[in-house]
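Apart from one protein chain that is not included, each protein chain of the complex appears where it belongs.
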(Lines give C-alpha, C1' and ligand atoms only; values in the text may rest on other atoms or scores of the structure.)
Protein backbone atom coordinates (compact mmCIF):
# COMPACT_ATOMS: atom_id res chain seq x y z
CA UNK A 1 0.00 0.00 0.00
CA UNK A 2 2.81 2.41 0.85
CA UNK A 3 6.56 2.18 0.99
CA UNK A 4 9.63 4.17 1.80
CA UNK A 5 8.09 5.80 4.85
CA UNK A 6 10.38 7.05 7.56
CA UNK A 7 9.56 9.59 10.23
CA UNK A 8 9.98 10.45 13.89
CA UNK A 9 7.34 11.69 16.23
CA UNK A 10 8.73 13.75 19.07
CA UNK A 11 7.15 15.05 22.28
CA UNK A 12 5.28 18.27 21.66
CA UNK A 13 4.18 17.33 18.15
CA UNK A 14 0.65 17.28 16.82
CA UNK A 15 0.66 15.13 13.69
CA UNK A 16 -2.24 14.78 11.28
CA UNK A 17 -2.19 11.93 8.79
CA UNK A 18 -4.10 12.87 5.67
CA UNK A 19 -4.95 10.99 2.53
CA UNK A 20 -7.75 9.82 0.30
CA UNK A 21 -9.92 6.82 1.17
CA UNK A 22 -7.83 3.69 0.91
CA UNK A 23 -4.55 5.57 1.11
CA UNK A 24 -3.64 3.61 4.22
CA UNK A 25 -4.20 6.05 7.07
CA UNK A 26 -5.73 3.48 9.37
CA UNK A 27 -3.16 0.86 8.38
CA UNK A 28 -0.34 3.25 9.19
CA UNK A 29 -1.86 4.05 12.57
CA UNK A 30 -2.33 0.37 13.37
CA UNK A 31 1.26 -0.31 12.45
CA UNK A 32 2.35 2.50 14.75
CA UNK A 33 0.19 1.04 17.53
CA UNK A 34 1.66 -2.43 17.04
CA UNK A 35 -1.64 -4.03 16.06
CA UNK A 36 -0.34 -4.85 12.57
CA UNK A 37 2.89 -6.73 12.76
CA UNK A 38 3.07 -8.82 9.66
CA UNK A 39 1.64 -6.91 6.74
CA UNK A 40 4.59 -4.57 6.50
CA UNK A 41 8.34 -4.70 6.41
CA UNK A 42 10.10 -2.26 8.59
CA UNK A 43 10.60 -1.18 12.13
CA UNK A 44 8.62 0.80 14.63
CA UNK A 45 10.40 1.95 17.76
CA UNK A 46 8.25 3.17 20.59
CA UNK A 47 9.77 4.81 23.61
CA UNK A 48 6.59 5.71 25.43
CA UNK A 49 3.32 4.05 26.42
CA UNK A 50 0.60 4.77 23.91
CA UNK A 51 -3.11 5.25 23.85
CA UNK A 52 -4.87 4.05 20.70
CA UNK A 53 -8.48 4.82 19.89
CA UNK A 54 -9.68 2.94 16.81
CA UNK A 55 -12.74 3.11 14.58
CA UNK A 56 -14.82 1.19 17.09
CA UNK A 57 -15.42 2.87 20.46
CA UNK A 58 -15.20 -0.44 22.39
CA UNK A 59 -18.35 0.43 24.31
CA UNK A 60 -20.39 -2.48 25.64
CA UNK A 61 -24.12 -1.93 25.25
CA UNK A 62 -24.91 -3.78 28.47
CA UNK A 63 -22.57 -1.67 30.61
CA UNK A 64 -23.07 1.93 31.73
CA UNK A 65 -20.66 4.67 30.54
CA UNK A 66 -19.08 4.66 34.00
CA UNK A 67 -18.44 0.91 33.86
CA UNK A 68 -17.22 1.12 30.28
CA UNK A 69 -14.75 3.87 31.00
CA UNK A 70 -13.59 2.21 34.21
CA UNK A 71 -12.80 -0.90 32.19
CA UNK A 72 -11.08 1.08 29.40
CA UNK A 73 -8.57 2.49 31.84
CA UNK A 74 -8.38 -0.60 34.07
CA UNK A 75 -5.11 -1.72 32.51
CA UNK A 76 -3.45 1.57 33.25
CA UNK A 77 -4.39 2.38 36.83
CA UNK A 78 -7.27 2.38 39.27
CA UNK A 79 -8.53 5.93 38.94
CA UNK A 80 -11.49 5.82 41.32
CA UNK A 81 -15.13 6.69 40.70
CA UNK A 82 -14.72 10.44 41.18
CA UNK A 83 -12.04 10.78 38.49
CA UNK A 84 -14.08 8.67 36.10
CA UNK A 85 -17.22 10.72 36.62
CA UNK A 86 -15.20 13.90 36.17
CA UNK A 87 -13.82 12.63 32.86
CA UNK A 88 -17.32 11.72 31.68
CA UNK A 89 -18.48 15.21 32.62
CA UNK A 90 -15.66 16.72 30.54
CA UNK A 91 -16.97 14.97 27.41
CA UNK A 92 -20.53 16.09 28.08
CA UNK A 93 -21.88 12.91 29.58
CA UNK A 94 -22.78 14.42 32.94
CA UNK A 95 -26.02 12.78 34.04
CA UNK A 96 -25.54 9.80 31.74
CA UNK A 97 -23.06 7.92 33.96
CA UNK A 98 -25.55 5.25 35.00
CA UNK A 99 -27.63 4.96 31.85
CA UNK A 100 -27.15 1.65 30.02
CA UNK A 101 -25.04 2.37 26.97
CA UNK A 102 -27.50 0.80 24.56
CA UNK A 103 -29.76 3.76 25.27
CA UNK A 104 -27.07 6.20 24.09
CA UNK A 105 -26.31 7.43 20.57
CA UNK A 106 -23.28 6.63 18.43
CA UNK A 107 -21.80 10.04 19.19
CA UNK A 108 -22.20 9.44 22.90
CA UNK A 109 -20.46 6.06 22.57
CA UNK A 110 -17.61 7.86 20.86
CA UNK A 111 -17.55 10.35 23.70
CA UNK A 112 -17.26 7.56 26.28
CA UNK A 113 -14.13 6.33 24.59
CA UNK A 114 -12.80 9.89 24.14
CA UNK A 115 -13.18 10.41 27.88
CA UNK A 116 -10.00 8.37 28.21
CA UNK A 117 -8.11 11.39 26.92
CA UNK A 118 -8.90 13.13 30.22
CA UNK A 119 -7.63 10.23 32.33
CA UNK A 120 -4.77 8.59 30.52
CA UNK A 121 -1.16 9.09 31.52
CA UNK A 122 0.15 7.85 28.16
CA UNK A 123 2.29 10.48 26.44
CA UNK A 124 1.62 9.20 22.90
CA UNK A 125 -1.90 9.26 21.54
CA UNK A 126 -2.88 7.53 18.31
CA UNK A 127 -6.40 8.56 17.31
CA UNK A 128 -8.15 7.07 14.28
CA UNK A 129 -10.81 9.49 12.98
CA UNK A 130 -11.55 10.86 16.46
CA UNK A 131 -14.11 13.38 15.16
CA UNK A 132 -16.47 10.77 13.69
CA UNK A 133 -20.04 11.32 14.94
CA UNK A 134 -18.95 14.20 17.21
CA UNK A 135 -20.84 17.52 17.09
CA UNK A 136 -19.24 20.96 16.58
CA UNK A 137 -18.80 21.79 20.27
CA UNK A 138 -17.36 18.38 20.89
CA UNK A 139 -14.82 18.82 18.09
CA UNK A 140 -13.68 22.15 19.54
CA UNK A 141 -13.27 20.63 23.01
CA UNK A 142 -11.38 17.71 21.54
CA UNK A 143 -9.01 20.01 19.64
CA UNK A 144 -8.35 21.95 22.81
CA UNK A 145 -7.65 18.77 24.71
CA UNK A 146 -5.16 17.63 22.06
CA UNK A 147 -3.43 20.99 22.06
CA UNK A 148 -3.18 20.95 25.85
CA UNK A 149 -1.71 17.47 25.77
CA UNK A 150 0.90 18.51 23.21
CA UNK A 151 1.71 21.66 25.19
CA UNK A 152 2.29 19.47 28.24
CA UNK A 153 4.96 17.50 26.37
CA UNK A 154 2.82 14.75 24.88
CA UNK A 155 2.47 13.76 21.25
CA UNK A 156 -0.67 13.16 19.22
CA UNK A 157 -1.00 11.38 15.89
CA UNK A 158 -4.46 11.40 14.38
CA UNK A 159 -6.14 10.72 11.08
CA UNK A 160 -8.78 13.02 9.71
CA UNK A 161 -10.08 14.38 6.44
CA UNK A 162 -10.86 17.79 7.89
CA UNK A 163 -8.16 20.27 8.87
CA UNK A 164 -8.32 21.34 12.50
CA UNK A 165 -10.60 24.31 12.99
CA UNK A 166 -8.62 26.14 15.62
CA UNK A 167 -5.30 27.77 14.93
CA UNK A 168 -2.85 25.10 16.01
CA UNK A 169 0.60 24.18 14.94
CA UNK A 170 -0.03 20.91 13.08
CA UNK A 171 2.50 18.77 11.27
CA UNK A 172 0.86 17.11 8.30
CA UNK A 173 1.73 13.74 6.82
CA UNK A 174 -0.04 13.30 3.54
CA UNK A 175 -0.29 9.79 2.11
CA UNK A 176 -0.64 9.95 -1.64
CA UNK A 177 -0.26 6.78 -3.63
CA UNK A 178 2.09 5.34 -1.08
CA UNK A 179 4.26 8.40 -0.81
CA UNK A 180 4.64 10.91 1.95
CA UNK B 1 -0.78 6.14 40.12
CA UNK B 2 0.65 2.82 39.12
CA UNK B 3 -0.66 0.00 36.97
CA UNK B 4 -2.87 -2.53 38.76
CA UNK B 5 -1.38 -5.86 39.71
CA UNK B 6 -1.85 -8.68 37.26
CA UNK B 7 -4.20 -10.78 39.44
CA UNK B 8 -6.32 -7.70 40.14
CA UNK B 9 -6.57 -6.97 36.43
CA UNK B 10 -7.52 -10.56 35.60
CA UNK B 11 -10.13 -10.70 38.37
CA UNK B 12 -11.56 -7.47 37.03
CA UNK B 13 -11.75 -8.98 33.56
CA UNK B 14 -13.53 -12.08 34.90
CA UNK B 15 -15.93 -9.86 36.82
CA UNK B 16 -16.66 -7.81 33.69
CA UNK B 17 -17.45 -10.95 31.72
CA UNK B 18 -19.72 -12.22 34.49
CA UNK B 19 -21.51 -8.88 34.76
CA UNK B 20 -22.05 -8.85 30.99
CA UNK B 21 -23.49 -12.36 31.12
CA UNK B 22 -25.73 -11.64 34.11
CA UNK B 23 -27.19 -8.60 32.37
CA UNK B 24 -28.15 -10.84 29.47
CA UNK B 25 -29.14 -14.03 31.29
CA UNK B 26 -30.27 -15.88 28.17
CA UNK B 27 -26.60 -16.26 27.33
CA UNK B 28 -26.20 -18.42 30.44
CA UNK B 29 -29.52 -20.19 30.09
CA UNK B 30 -29.31 -21.04 26.39
CA UNK B 31 -26.59 -23.72 26.72
CA UNK B 32 -28.52 -25.30 29.60
CA UNK B 33 -31.71 -25.25 27.58
CA UNK B 34 -29.86 -26.77 24.65
CA UNK B 35 -28.58 -29.50 26.97
CA UNK B 36 -32.11 -30.26 28.18
CA UNK B 37 -33.54 -30.39 24.67
CA UNK B 38 -30.90 -32.71 23.28
CA UNK B 39 -31.34 -34.98 26.29
CA UNK B 40 -34.98 -35.24 25.26
CA UNK B 41 -33.92 -36.24 21.74
CA UNK B 42 -32.15 -39.39 22.83
CA UNK B 43 -35.12 -41.31 24.23
CA UNK B 44 -37.06 -40.28 21.13
CA UNK B 45 -34.32 -41.64 18.90
CA UNK B 46 -33.21 -44.66 20.89
CA UNK B 47 -36.50 -45.72 22.47
CA UNK B 48 -37.68 -45.16 26.03
CA UNK B 49 -36.40 -48.45 27.50
CA UNK B 50 -34.69 -47.42 30.81
CA UNK B 51 -32.05 -50.13 30.53
CA UNK B 52 -30.77 -49.22 27.10
CA UNK B 53 -30.90 -45.53 28.02
CA UNK B 54 -28.82 -46.22 31.12
CA UNK B 55 -26.20 -48.05 29.10
CA UNK B 56 -25.83 -45.08 26.76
CA UNK B 57 -26.27 -42.39 29.42
CA UNK B 58 -22.59 -41.73 30.16
CA UNK B 59 -21.63 -41.22 26.53
CA UNK B 60 -24.80 -39.33 25.68
CA UNK B 61 -24.43 -36.84 28.50
CA UNK B 62 -20.82 -36.23 27.62
CA UNK B 63 -21.49 -35.74 23.93
CA UNK B 64 -24.26 -33.24 24.68
CA UNK B 65 -22.01 -31.35 27.08
CA UNK B 66 -19.33 -31.28 24.39
CA UNK B 67 -21.74 -29.95 21.77
CA UNK B 68 -23.17 -27.24 23.98
CA UNK B 69 -19.64 -26.16 24.89
CA UNK B 70 -18.76 -26.11 21.20
CA UNK B 71 -21.74 -23.94 20.32
CA UNK B 72 -20.85 -21.33 22.92
CA UNK B 73 -17.13 -21.18 22.21
CA UNK B 74 -17.73 -19.32 18.95
CA UNK B 75 -19.01 -16.36 20.97
CA UNK B 76 -16.11 -16.07 23.44
CA UNK B 77 -14.34 -13.24 21.62
CA UNK B 78 -16.84 -12.29 18.92
CA UNK B 79 -18.63 -9.45 20.70
CA UNK B 80 -15.38 -7.89 21.83
CA UNK B 81 -13.90 -8.24 18.36
CA UNK B 82 -16.87 -6.50 16.76
CA UNK B 83 -16.96 -3.51 19.09
CA UNK B 84 -13.21 -2.92 19.32
CA UNK B 85 -12.70 -4.07 22.92
CA UNK B 86 -10.32 -6.76 21.76
CA UNK B 87 -7.94 -4.23 20.18
CA UNK B 88 -7.80 -2.42 23.49
CA UNK B 89 -7.12 -5.65 25.35
CA UNK B 90 -4.22 -6.42 23.01
CA UNK B 91 -2.77 -2.97 23.66
CA UNK B 92 -3.15 -3.17 27.44
CA UNK B 93 0.17 -3.35 29.26
CA UNK B 94 -0.80 -6.65 30.89
CA UNK B 95 0.47 -9.81 29.17
CA UNK B 96 -2.15 -11.20 26.82
CA UNK B 97 -1.58 -14.73 28.12
CA UNK B 98 -3.20 -13.89 31.45
CA UNK B 99 -5.99 -11.79 29.96
CA UNK B 100 -6.87 -14.70 27.71
CA UNK B 101 -6.77 -17.05 30.67
CA UNK B 102 -9.24 -14.77 32.46
CA UNK B 103 -11.53 -14.71 29.41
CA UNK B 104 -11.52 -18.48 29.12
CA UNK B 105 -11.91 -18.88 32.87
CA UNK B 106 -15.03 -16.73 32.74
CA UNK B 107 -16.34 -18.80 29.83
CA UNK B 108 -15.72 -21.96 31.85
CA UNK B 109 -17.59 -20.57 34.87
CA UNK B 110 -20.54 -19.54 32.71
CA UNK B 111 -20.95 -22.65 30.59
CA UNK B 112 -18.93 -25.60 31.89
CA UNK B 113 -19.44 -25.16 35.60
CA UNK B 114 -23.12 -24.34 35.35
CA UNK B 115 -23.61 -27.32 33.04
CA UNK B 116 -21.71 -29.65 35.36
CA UNK B 117 -23.75 -28.54 38.35
CA UNK B 118 -27.07 -29.09 36.61
CA UNK B 119 -26.05 -32.34 34.87
CA UNK B 120 -27.21 -34.71 37.69
CA UNK B 121 -30.78 -33.68 36.91
CA UNK B 122 -30.47 -34.80 33.31
CA UNK B 123 -28.48 -37.87 34.34
CA UNK B 124 -31.45 -39.04 36.37
CA UNK B 125 -33.73 -38.51 33.39
CA UNK B 126 -31.48 -40.80 31.37
CA UNK B 127 -31.46 -43.36 34.16
CA UNK B 128 -27.76 -43.10 34.99
CA UNK B 129 -27.04 -44.98 38.26
CA UNK B 130 -26.89 -42.68 41.28
CA UNK B 131 -23.37 -43.72 42.24
CA UNK B 132 -22.06 -42.33 38.95
CA UNK B 133 -23.28 -38.79 39.67
CA UNK B 134 -20.19 -37.55 41.54
CA UNK B 135 -17.96 -38.84 38.73
CA UNK B 136 -20.22 -37.16 36.16
CA UNK B 137 -20.03 -33.78 37.88
CA UNK B 138 -16.28 -34.05 38.51
CA UNK B 139 -15.48 -35.18 34.97
CA UNK B 140 -17.64 -32.45 33.47
CA UNK B 141 -16.01 -29.81 35.68
CA UNK B 142 -12.51 -30.82 34.59
CA UNK B 143 -13.39 -31.71 31.03
CA UNK B 144 -15.34 -28.54 30.30
CA UNK B 145 -12.33 -26.58 31.54
CA UNK B 146 -10.17 -28.29 28.92
CA UNK B 147 -12.86 -27.74 26.30
CA UNK B 148 -13.19 -24.03 27.11
CA UNK B 149 -9.43 -23.60 26.84
CA UNK B 150 -9.11 -25.55 23.59
CA UNK B 151 -12.25 -23.92 22.24
CA UNK B 152 -10.63 -20.56 22.90
CA UNK B 153 -7.91 -21.41 20.37
CA UNK B 154 -10.52 -22.13 17.71
CA UNK B 155 -12.50 -19.02 18.65
CA UNK B 156 -9.40 -16.84 18.43
CA UNK B 157 -8.45 -18.19 15.01
CA UNK B 158 -11.93 -17.74 13.54
CA UNK B 159 -13.12 -14.55 15.26
CA UNK B 160 -12.13 -12.37 12.31
CA UNK B 161 -14.09 -14.46 9.83
CA UNK B 162 -17.65 -13.58 8.96
CA UNK B 163 -18.87 -17.16 9.01
CA UNK B 164 -16.88 -18.81 11.73
CA UNK B 165 -19.60 -20.97 13.27
CA UNK B 166 -19.23 -24.17 11.28
CA UNK B 167 -15.50 -23.79 10.79
CA UNK B 168 -14.74 -23.64 14.49
CA UNK B 169 -16.34 -27.06 14.98
CA UNK B 170 -14.13 -28.53 12.26
CA UNK B 171 -11.07 -27.07 13.93
CA UNK B 172 -11.65 -28.05 17.52
CA UNK B 173 -13.81 -31.17 17.50
CA UNK B 174 -10.79 -33.43 16.80
CA UNK B 175 -9.04 -31.80 19.75
CA UNK B 176 -12.02 -32.53 22.02
CA UNK B 177 -11.86 -36.27 21.38
CA UNK B 178 -9.37 -37.24 24.13
CA UNK B 179 -11.49 -35.33 26.64
CA UNK B 180 -14.58 -37.17 25.50
CA UNK B 181 -12.81 -40.53 25.77
CA UNK B 182 -11.67 -40.06 29.34
CA UNK B 183 -14.70 -38.10 30.51
CA UNK B 184 -17.23 -40.67 29.40
CA UNK B 185 -14.94 -43.50 30.58
CA UNK B 186 -14.87 -41.99 34.07
CA UNK B 187 -18.66 -41.90 34.22
CA UNK B 188 -18.99 -45.40 32.78
CA UNK B 189 -16.48 -46.79 35.27
CA UNK B 190 -18.35 -45.20 38.16
CA UNK B 191 -21.67 -46.50 36.83
CA UNK B 192 -20.26 -50.04 36.82
CA UNK B 193 -19.02 -49.66 40.38
CA UNK B 194 -15.32 -49.14 39.60
CA UNK B 195 -13.31 -46.19 40.89
CA UNK B 196 -13.23 -43.28 38.45
CA UNK B 197 -10.06 -41.81 39.96
CA UNK B 198 -7.58 -42.72 37.20
CA UNK B 199 -9.66 -41.23 34.40
CA UNK B 200 -10.33 -38.11 36.44
CA UNK B 201 -6.60 -37.82 37.16
CA UNK B 202 -5.88 -37.91 33.42
CA UNK B 203 -8.56 -35.28 32.82
CA UNK B 204 -6.88 -33.19 35.52
CA UNK B 205 -3.54 -33.60 33.77
CA UNK B 206 -5.10 -32.50 30.48
CA UNK B 207 -6.59 -29.51 32.27
CA UNK B 208 -3.16 -28.50 33.60
CA UNK B 209 -1.55 -28.90 30.18
CA UNK B 210 -4.34 -26.90 28.58
CA UNK B 211 -3.97 -24.10 31.14
CA UNK B 212 -0.27 -23.92 30.37
CA UNK B 213 -0.43 -24.05 26.57
CA UNK B 214 -3.87 -23.10 25.24
CA UNK B 215 -3.68 -19.39 26.24
CA UNK B 216 -0.41 -19.10 24.30
CA UNK B 217 -2.05 -20.36 21.12
CA UNK B 218 -5.17 -18.31 21.80
CA UNK B 219 -3.13 -15.14 22.27
CA UNK B 220 -1.26 -15.82 19.03
CA UNK B 221 -4.57 -16.47 17.28
CA UNK B 222 -6.05 -13.19 18.54
CA UNK B 223 -3.05 -11.22 17.31
CA UNK B 224 -3.43 -12.83 13.89
CA UNK B 225 -7.18 -12.16 13.77
CA UNK B 226 -6.74 -8.52 14.79
CA UNK B 227 -3.99 -8.13 12.19
CA UNK B 228 -5.89 -9.72 9.31
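Letters A and B name the chains as they come in the text, with residue numbers starting at 1 for each one.
As a convention for this text, a residue touches a chain if its C-beta (ideal position, glycine included) is under 8 Å from a C-beta of that chain, and two chains touch if they have at least 3 such contacts.
We adopt the following convention: contacts and distances are computed from a predicted model.
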From the names "Heme exporter protein C", "Tryptophan halogenase", "Peptide ABC transporter ATPase" or "Sarcosine oxidase subunit gamma", which one matches the UniProt record for the unseen chain? "Heme exporter protein C"
Visible chains in contact with the missing one: A, B
With respect to the chain omitted from the figure, which of B:65, B:90 or B:153 is a touching residue? B:153
Touching the hidden chain in the complete assembly: which of B:25, B:47 or B:174 does that? B:174
Among B:103, B:182 or B:207, choose the residue that contacts the chain missing from this document, as touch is defined above. B:182
With the missing chain put back, which residues of chain A would touch it? List them for me. 38-39
Using the touch rule from the top, list residues of chain B that touch the missing partner. 150, 153, 157-158, 160-161, 163-164, 167, 170-171, 173-175, 177-178, 181-182, 185, 206, 209, 213-214, 217, 220-221, 224-225, 227-228
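One rule holds for everything that comes next: only the chains that are shown with their structure count from here on.
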For a test of understanding, state which residues of chain A touch chain B in their complex under the given definition. 33-39, 49-50, 52, 54-60, 62-63, 67, 71-72, 74-79, 121
For the complex, which residues does chain B have touching chain A? 1-4, 8-9, 12-13, 16, 19-20, 23-24, 79, 82-85, 87-88, 90-94, 223, 226-227
